[in-house]
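With one protein chain held back, the other chains of the complex are shown just where they sit.
Each chain gets a letter, A, B and C, in the order it is written, and its residues are counted from 1.
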Amino acid sequence: MKPTPSIRELFEQTRSRTEVLCQPLEKEDFVVQPVEYVSPPKWHLGHTSWFFEEFILKKRVANYREFDRQYGYVFNSYYESFGKRVVRTDRGNLSRPTVDQIMDYRAHITHAILNLLASDDDPELRELVELGIHHEMQHQELLITDVKFILGHNPLLPVYNPDYKEDADQLSQKDDYITIEEGIYEIGHANPQEFHYDNERGRHKVYLNAFSICRELVTNTQYLDFISDGGYRDPLIWHSEGWEWKSNNKIAFPLYWHQIDGTWYRYTLQGLLPLEPAAPVTHISYYEAAAYAQWRGMRLPTEFEWEVAASRLHCGSRWEWTESAYLPYPGYQKAPGALGEYNGKFMVNQKVLRGGSIATPDHHLRPTYRNFFHPHLRWQFTGFRLIQ
Amino acid sequence: MKPTPSIRELFEQTRSRTEVLCQPLEKEDFVVQPVEYVSPPKWHLGHTSWFFEEFILKKRVANYREFDRQYGYVFNSYYESFGKRVVRTDRGNLSRPTVDQIMDYRAHITHAILNLLASDDDPELRELVELGIHHEMQHQELLITDVKFILGHNPLLPVYNPDYKEDADQLSQKDDYITIEEGIYEIGHANPQEFHYDNERGRHKVYLNAFSICRELVTNTQYLDFISDGGYRDPLIWHSEGWEWKSNNKIAFPLYWHQIDGTWYRYTLQGLLPLEPAAPVTHISYYEAAAYAQWRGMRLPTEFEWEVAASRLHCGSRWEWTESAYLPYPGYQKAPGALGEYNGKFMVNQKVLRGGSIATPDHHLRPTYRNFFHPHLRWQFTGFRLIQ
Amino acid sequence: MKPTPSIRELFEQTRSRTEVLCQPLEKEDFVVQPVEYVSPPKWHLGHTSWFFEEFILKKRVANYREFDRQYGYVFNSYYESFGKRVVRTDRGNLSRPTVDQIMDYRAHITHAILNLLASDDDPELRELVELGIHHEMQHQELLITDVKFILGHNPLLPVYNPDYKEDADQLSQKDDYITIEEGIYEIGHANPQEFHYDNERGRHKVYLNAFSICRELVTNTQYLDFISDGGYRDPLIWHSEGWEWKSNNKIAFPLYWHQIDGTWYRYTLQGLLPLEPAAPVTHISYYEAAAYAQWRGMRLPTEFEWEVAASRLHCGSRWEWTESAYLPYPGYQKAPGALGEYNGKFMVNQKVLRGGSIATPDHHLRPTYRNFFHPHLRWQFTGFRLIQ
Partner (left out) sequence: MKPTPSIRELFEQTRSRTEVLCQPLEKEDFVVQPVEYVSPPKWHLGHTSWFFEEFILKKRVANYREFDRQYGYVFNSYYESFGKRVVRTDRGNLSRPTVDQIMDYRAHITHAILNLLASDDDPELRELVELGIHHEMQHQELLITDVKFILGHNPLLPVYNPDYKEDADQLSQKDDYITIEEGIYEIGHANPQEFHYDNERGRHKVYLNAFSICRELVTNTQYLDFISDGGYRDPLIWHSEGWEWKSNNKIAFPLYWHQIDGTWYRYTLQGLLPLEPAAPVTHISYYEAAAYAQWRGMRLPTEFEWEVAASRLHCGSRWEWTESAYLPYPGYQKAPGALGEYNGKFMVNQKVLRGGSIATPDHHLRPTYRNFFHPHLRWQFTGFRLIQ
C-alpha cells in the first residue's frame, strides 16, 4: 500500500490529474452541454478552481484580487447564497472564457494555493484545502462521465482514449451469496482524523434482519435474459414513475448499448466495442435495477446492509444503486454558510449509491462513502447487486 | 367506543357516505380537473365502483356482465396491467358518462356486492370487500381535498358546506416535548386479524437514538414568524429542489392563504375565513415543513420516531410530514397481479405522512398507517411537528 | 326570400337560438375544455351576454348595476384592455358560475337590452346591438364546433342531435371549372347600410391574372386517393411547418375520421356514421389542404379570386381555406378603444377562410365575409376547392 501523500502533494497531484484527463480532448469537446445534468468540461476546469478561490483565497489571502470578477458568476454552481449564477442549462451556450483562459485561471489558482500552503500551517486551512481536493476529485469522475456522454452521443462515436479500459476484470458469474446475521450494527464514519464528508458522519446503530447478499454485480449476460424475457414490457415489475420514465423516453436497454445487425455493442471510452458478457451491466438507472430485482424475485440492498457486508464483497468498479433514499444520519448538521449547501440540500428524492467506480480517483473512496443521484440517471458508471 | 360494524354494514355505510359527501355539489363541480393530481369528483364515484367490479364481481359472479364495457377504460386509474386507460390529465375533459349515469352504476355495483355477500361467506371475498371499502375510504379523503381544490381555485370562492369545520380544536401553543429513550423498538402492523395495508406489514425492529418530540403541531402563529423572518427568501434553509419549486411557482405562503388589505385569510370548506392563530399550519409541502424546521434549528421526525411516540402525541387533525422516504419494510412482498400495483409501485421519491386528518373517515386509521405523497404537494390536509 | 327581421326581432331570435342549440346538452357537457382553443359551452353563454353588458348596458343605462361584478372577469375573452381575465386554458377549470346561474344572467341581459331598445332609438345603439348580435352568431358556430369537439373526443362518442345533418347535399364529383379573365376587380364590402365587420370594409381594386376555379369542393373520395397515394408521407408536398405539425401530432387523416376493421367512419353531430364518398372532405387543416393541392399540381384560391368567382361557385357548406393571409385591406382602421380589439389584433399568422358552413347562422354571411384561423386548426367545418 502506497503511503498517504501530504496535503501539498495530494493537491498538486489532483490539480495535475484533472488536466491530464483533458489531454485527449479537442477544444470543441470542452464546450458542449448536451443535456442539463452534463456539464461542459471547461466548466469543470473553472468550477474546481473557483471553489479554491471563493472559499480559501478570498478569505485568507490579504488583499486578494480575483483573477476575473466575472468568473464567480460563470463558475459558481449550485451555491444559491452567492448572488446570480449561470443556470445549468446555460452552461453549454458559453463559448467564453476560452479553454486557454481557463487554463491560465487554473495555473493562477494552483500557484496561489501552493504559496498559501507554504506560508500558513493553520489546520483549518489544511482542512479546507483537503475539502477542495476531494471536491475536485468528485469533479474528475463527473468530467469522465460527462466526456463519455458528449462523445457517446456524437454520431461519429469518437474514441476518448484507446487505453482507458472500463472493465477492471471479469466477474465469476456465480451467484455466490454472503450471509449476515440479524442484529445491531454500527454505520457511518468512525475516525474523525480521516477525511470524510459531513453526510457520512454521525456513526450510529442500526438494527438489521438477517440477509444474504451476492458477492458479484449483475452481469450483462444476466441482464440480457431480463430483456429477452420482456422485462421492459411488464408494468407489474416496475415502479410507477419508472414505467413512466421508461415509456416517455422509449428506454429498452442500458445507455450506450447499440444493436447492430443483431449483435449488441456498447460505446466505451475506447470507442464502440462488442458487449462483454461477463462484465457488470452498466449505465442503468435505479428504476431498471429495481425492475430487474423484482423480476428475479429479489431486491436491492439498503445502504446499511451494503456497508455491513462491504469488506466481503467484490466491489469498486461500478457505483451500486441501493434501495436507500439519501437522508441525513441521526444528528446530522449542515455546515454553516455556503459550505452548508454542499451535501444536506440534496437530501430529498435521491438514492444512495455505494462502492465507487473505475472512474473514481485514488484516495477518494471509503466504505462509508455515500454517493447519490436521482433514480432515473444513467450516465454514471452505475451497476447493482442483489439480496435474497 | 363504538363496536366495529360488520363487513356488510361497513360496506353500506361507506358507499352511502361517499354519496353524502357529494350532496352539496353542483353537477358542474363533478366534472373539472384543474391540475393533474386532482381528479374530478365524478371520477372518484366511478373509480371506487369499478374497483369492486373489476376485482370482485368479474371474478366471482358467474356470467357477470359489466354495467358498461367502456367504464373499465374510463375509471381505471393507475393499473397499467389493464390495457389502455384514460390518462390522468384527460379525466377533466370527459363530460360523459354523466353524474346520473355514474350514480346508476354505483347503485348497480352496491346492489351486486350486497347480493354476493348474502350468498357467499368465503373469507377471501370478505377480505377483498374490506380492501375495496378501505380503497373507497381513501378516495373519500381525496374527494374532499379535490373538491376543496376545485372550489378554492374558483374566483367566486364558493362554500362547500357551511358546517364542515376544518379545525377540530385549538392547540395549546406550548412547546411541550416528550422524550423517548435510546433503544430497540418494534415498528409495523402486529395483528394479522385486523385490516391493514401491505405497506405496514412486516413488523420489525429498529434502533433509535434518544429524541424529544413536540406534543403539538406547528401553528399558524409560529409559521407567520417564519414568513416575517424571511423564511421564504433564505436559500440556506431549503433543500435545493424545494428552493427551485418555491421559486418556479412563486410560493410565499401556504396554499389557500389570501392576504387582503394586510389581513390573512384562508379558504376553507366553509368559505373564506380569517386565519386562526392557534390552529395548525395546514396545506404546506414537505419542502416548507423542512425549511421551517431548519430555520428553528430542529428537524422533522422519522416515521419510526413518530410511531414509537404516537400514543402520547396530540394528533389526528393533519397528515404530518415525516423525514422518512416511503420505502418497503423488511420482507415486503407485492401482492400478485394487478392488486400488486396498489402500494409497492409508489415506493420511490415520496415522503411518508403519519397521523390522519379531519378528512380521514372513521375506521380507516391505525397508528401504523403509512400515507405518502410527493414532497411538493400541498392540497391534502398536511401539517407537521418538530423534534429537538 | 325572407324579409330581413327588425333589429329587435333579430336580437330575440339570436338570443333564443343560442339557447336552443344548448338544449340537447347535459349539464356536464357545458363545463369542459379539452384543448386550449375549444371553450366550454357555458363560457359561450356567458361571454355573449357579457359583451352586451360591457359595451352597451354599462355605457348607456343610467346607474346600471352589473349582474355580478365578477362575471366581467370570468367571461371576458381576449380583451386585454379590461384588467385581468381568465386565461383561456383556465376556462375548463371553472365549475362556477353554474349553467343555471348563467341562464339567469342571460335572461337578465336579454331583458335589459330589450328594455333599452324600447326606450332609445339612437342609431348608434342599434349599430352596437347589431354588432352584439353578429358577435353572438359567430359564437353560435363556435358553440357547435366546440360541442362537436367535446363529444367527439369522448370515448363514448355520444350523439348531439340525431337530426343535425352535416352534409347539405351531395357533390357532383365532376371537376367543373369556371374561368375568370385577367383584369381589375373590386374587393370588399360596398354597402355601408348593410351590416359588415371592419375587416371587410375598404372596397378596393385588385389586379388578377386569369384563373380557373373548381365549382365544387374536394370530396372524401378524392381525398382518400391522396391518402392511399402516400400524401401524408411525402415531405416534398408539405410546407415545412405543416410537415412538423403532422409529424409531431401523428396526423394521417382528417379529424373525426375512424378506421374500424378496414372501413372509414367519421364522427358527426348525429354520432358515428360511415364516411360519405361524395361529401366534401371536412375538418382538415390548411396544411393538409395545401399538401393535397400540391399533390394534384394545383393550388388554393386567394381570397380575392374566391370573392370574384363566388356567385358562380357551389359553396356555403364548408369554410374554405384560401391561400391568403389574414391582412388589413387598404385604409383599414381599428375601431377606437376595446372594440378595436375585435378584428385587427388577429391580423398576423392566420389564413382567410371564405364561404360559410352548415353551422353558420342565417343572416350572418356575406360574400365579402372574411373568416380566419391558424393554419393547423381543424375543428371548424373546413374544406377547400382547387384552382388550376
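In this text, a contact is a pair of C-beta atoms (placed from the backbone, for glycine too) under 8 Å apart; a residue touches a chain by one contact, two chains touch by 3 or more.
All of these numbers come straight from a predicted model, not from anything done at the bench.
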Study note, to complete from the structure: Of the chains on display, those the missing one touches are A, C
Practice item. Among A:P5, A:P24 or A:P158, single out the residue that touches the unshown chain. Key: A:P158
Check your understanding: Which of these touches the unseen chain: C:A325, C:I358 or C:L377?
Key -> C:A325
Review point. Among C:Y37, C:Y73, C:W243 or C:W264, which residue is in touch with the absent chain?
Key: C:W243
Check your understanding: Residues on chain A that touch the omitted chain in the whole complex?
Key -> 26-34, 42, 70, 73-74, 86, 92-99, 150-151, 153-156, 158
Check your understanding: At which residues does chain C meet the chain that is not included here?
Key -> 78, 80-81, 184, 204-207, 209, 235-236, 238-243, 286-287, 290, 294, 299, 323-325, 327-328, 330-331, 334, 337-338, 340-341, 345-349, 351, 375
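Please note the rule applied: only the chains that are shown with their structure count from here on.
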Check your understanding: Line, ring, star, complete or other: which one describes how these chains touch?
Key -> line
Review point. So chain B and chain C: same face meeting same face, with over half the numbers shared, or different?
Key: same
**Study point:** Chain occupying the most central position, where position means C-alpha average
**Key:** B
**Study point:** chain A on chain B, rotation in degrees - Cα superposition, rounded to nearest 5
**Key:** 180
Check your understanding: Which one of the chains is farthest from chain B, going by Cα centres?
Key -> C
Review point. Between chain A and chain C, what is the gap in Å from one C-alpha centre to the other?
Key: 58
Point to revise | Euclidean distance of C-alpha centroids - chain B vs chain C, Å | key: 45
